[in-house]
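Inspection log for the structure reproduced underneath, given as structure tokens.
All protein chains of the complex are present and in place, except for one that has been dropped.
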Amino acid sequence: MADATLTFDEAMEQFDPVLGFEVHVELNTKTKMFSSAPNAFGDDPNTNVNEVDLGLPGVLPVVNKAAVESSIKIGLALNCEIAESCRFARKNYFYPDTPKNFQTSQYDEPIAHDGWIDIELEDGEVFRVEIERAHMEEDAGKLTHLGGAAGRIQGAEYSLVDYNRAGVPLVEIVTKPIVGAGRRAPELARAYVAAIREIVKNLGVSDARMERGNVRCDANVSLMPKGATKFGIRSETKNVNSLRSVEHAVRFEIQRHAAVLAAGAKVTQETRHWHEDTRTTTAGRPKSDADDYRYFPEPDLVPIHASREWVESLRAQLPEPPAERRKRLKTAWGYSDPEFRDVVNAGVMDAIEETISAGASAAAARKWWMGEIVGRAKVADVDPAELGVSAAAIVELNGLVEGGKLNNKMAGQVLDGVIAGEGTPTQVMEARGLVLVSDDGPLLEAIDAALAAQPDVADKIRAGKVQAVGAIVGGVMKATRGQADAGRVKELILERLGVSA
Amino acid sequence: MAEITRDDVAHLAQLARIEMSPEELDRMAGELAHIVDAVKSVSEAAGPDVPATSHPIALSNVFREDTVGHVLTPAEALSGAPDAEEHRFRVPAILDEE
Partner (left out) sequence: MNELITSTAAQLAAKLSAKEVSSEEVTQAHLDRIGDVDGQVHAFLHVNTEEALTVAREVDAIRAAGGEDAAGLHPMAGVPIAIKDLIVTVGQPTTAGSRILEGWMSPYDATVIKKIRAAKLPILGKTNLDEFAMGSSTEHSAFGPTRNPWDLDRIPGGSGGGSAAAVAAFEAPLALGTDTGGSIRQPGAVTGTVGVKPTYGAVSRYGAIAMASSLDQIGPVSRSVLDAALLQELVGGHDPFDSTSLTDSFDTLAAAARSGSVEGLRIGIVKELGGEGFQPGVEARFRDAVELLRGAGAQIVEVSCPNFKYALGAYYLIMPSEVSSNLAKFDGVRYGLRVLPQDGPLTIERVMGATRAAGFGAEAKRRIILGTYALSAGYYDAYYGSAQKVRTLIQRDFDAAFAQADLLISPTAPTTAFKLGEKLDDPLAMYLNDVATIPANLAGVPGLSLPGGLADEDGLPVGIQLLAPAREDARLYRVGAALESLLEAQWGGPLLAKAPVLGTEKTGGVK
């Protein structure tokens, strides 16, 4: 049964939302958090495991130093305090993707705590989000549910477990409650997760590919009556794994909570599951006594003492923060304020930077991304990067146009071919037979035919109404199925008619 | 004597994933209460100023370099599996959704 919702506007008239996020970031270390097995995505099942990852009897964990350093860097980038002493704890619960039936995590002593980041929304408004903590832990294996409908856990007859992901280092970033976002809460949610993704990618500590689960978000939402200060009961929507989903999930939960509260009922404290297809959430497990994780200090690992020298040496390695980087790039590329904001909001700044470093001019890179690719991504309802157009492909495509091999219309078709996975621009061009007709012979034939077909227009041009040439050009383009260089066609028509431009 | 009911033990058995018969729950409740009585004096032994010791010998910063080491072959990894399919461990349906 679908949950009742109010409209977003109705919800906002009566309630103030309070948000909170737990973002899990998979680190891109070479090996796992506690074992020397490879940390790699997409390999055959159970090939990146050793006895530690499978939780075989007798095994012991040893901490990956690089993972600790990456965690400290994340803490520093989030303006956190780095704990002088921290330790690991066991979070005990049974689940078949968790090989030891406990997760080695951090509990009362996280490595980083009490930070903040400033989140800039599309129109330039800035929200400060306070960070409660960032702690280290390990990822679980991957379950595949079979025998039921469409890989869902509900109704599945059995599941298969691949432990390749088990033990991949994670940093969990937990915010303090975020109040005051008002109707901008869904936007802020998206912008916050985007900022975290940007920061960890920029630090080089994570591949930050949400479609691979490198960055995963649990979104907490509660509502309180307008003007109140006491937080309402929250729901936690688990594993919202794209930026658009985060925004939609928060919006949906606000509307759902509002309907519950407006009807005088109480929100249930529970986890919710996000469904991308319907853009709704459904109830998961209620919070209960079963959430007694029986944390205790991990006896097989010893505390980490982060000396100030170590922390400072890591701070010195931090790359330029994204906000500063944006300022620098804007100046370097010479974009106007609105142009640059559009680029950022479209989520293609990194792509443009890559395209420029692959050899395109700043103007050309912007033209391709903003003029062509972003629009196609909107139509396809995906993030621009997900279309899979590489910087090299754009440089190649741009070169074909500038070199007179393609006109803009044909270039668009080539781009479609690249997106469809037909190969490089040149391959697509050849495969689709998209050849710009610039050989004068066939063009002159088409021109003569067009002039013959529209003698009155030809007369007008001869009489000096040069702007009428467009109709003849159109006829030629039609005859050549768009594969003619329009500029050259115009020149030839005028030449033919003995008129100077 | 410590108050440990059959329901308490049933809850603990659920947390510990051990199926227990009603007779086992009753017996365990009695034994547990006895043992807890025998050990609970520890809560009076130390004041709030005494630090906790989790490791008998204090060490810190024991790390491993981020260098790839050995892995098991899938055959080795699955050699003890009660049930397997397509190089993965096969388990019955999962009710809970966490």
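What to note about this one:
Just so it is clear, A and B label the chains in written order, and each chain counts residues from 1 on its own.
Methods note: a contact is a pair of C-beta atoms (placed from the backbone, for glycine too) under 8 Å apart; a residue touches a chain by one contact, two chains touch by 3 or more.
For clarity, every value in this text was computed on a predicted model and none was experimentally measured.
The omitted chain makes contact with just one of the residues A:54, A:67, A:196 or A:489: A:54. The chain omitted from view is touched by exactly one of A:276, A:292 or A:459, namely A:292. Along subunit A, the points of touch with the absent chain fall at residues 50-51, 54-63, 90, 92, 94, 96, 99-102, 159, 161, 292, 294-296, 299-302.
Counting over the whole complex, subunit B has residues 4, 8-9, 12-13, 15-20, 28, 31-32, 34-36, 38-43, 45-46, 50-57, 59, 62, 64, 72, 76-77, 79-83, 89, 91-96 touching the chain that is not drawn.
The rule we apply is simple: only the chains that are shown with their structure count from here on.
Measuring from the averaged C-alpha position of subunit A to that of subunit B gives a distance of 38 Å.
In the complex of the two chains, the subunit B residues touching subunit A come out as 11, 14-15, 17, 54-55, 58-74, 77-78, 80, 85-94, 96-98.
Chain contact summary for the complex, subunit A toward subunit B: residues 29-31, 35-38, 44-51, 54, 56, 62-68, 85, 87, 93-96, 101, 143-145, 147, 153-154, 156-163, 271, 273, 284-285, 289-290, 292, 294, 297, 299, 301-305.
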